[in-house]
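Have a look at this one before I ask anything.
The complex is shown incomplete by one protein chain, all other protein chains being positioned as in the whole.
Our next item is chain A:
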Amino acid sequence: MKKHSSIGIVNYGAGNIFSLTAALKRQGLRYGMVNRPEELDNYDRIIIPGVGHAAKAMGKLKASGMIDSILQLKKPVLGICLGMQLLTDYSEEGNVDLLKLIPLRTLNFEGRIDLKVPHMGWNTIKQVNESELMKGIPQETYFYFVHSFYIEYNPKFTVASCNYGISFSAIVQNNNFYGVQFHPEKSGDAGELILKNFSTI
């Protein structure tokens, strides 16, 4: 059995992390806050959380001085919700260039689907590529989503898709960079398993 590692949470002032740390605690996972670039070295896994507006969050991440170090990371990195979108090339939310760690675009639901926005509630995901994040998660498991922008579907980088008027990426991966659009900390036992899986990748 692999020893559980320690997770650094990038603390750049975008969104509430209380529920995330609570979920990690419930899983018995060790974590700490990353406030400065050099603190990224203190952990062997990194989570980038995020709630709010893409352009504003990107601004805050820049202001934190951590971008160059994040781009160099070779350890597993998990972006959650807006934190996942920051890993992509670009977002229509504020028309902003992002970290370009996953070569996909973040697009607006509005104007593309005839359904209510935000996409809010429990929706199923469908695994389309292998990933250690999905270990033990059956097809069509429900996760909790709250978002108005989505990452486009891509047969190479999409690990699991979700359907809301359109198929989009619920989970993405490019090398050591992972992202989940839903909130694992609010998605019941399945969400907690995703966090646990991330801790043993």
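Brief remarks follow.
To be clear about the criterion, a contact is a pair of C-beta atoms (placed from the backbone, for glycine too) under 8 Å apart; a residue touches a chain by one contact, two chains touch by 3 or more; residues count from 1.
We adopt the following convention: contacts and distances are computed from a predicted model.
The UniProt record for the undisplayed chain lists the protein name "Imidazole glycerol phosphate synthase subunit HisF", from the options "Fe-S cluster assembly protein SufD", "Imidazole glycerol phosphate synthase subunit HisF", "Acyl carrier protein" or "DNA polymerase-3 subunit epsilon".
Screening A:N108, A:N123 or A:T200 against the full complex identifies A:N123 as the residue touching the chain left out.
On the side of chain A, touch with the chain left out of the figure occurs at residues 16, 18-19, 22-23, 25-26, 51-53, 113-124, 142, 144, 146-148, 162-166, 183, 185-189, 191-192.
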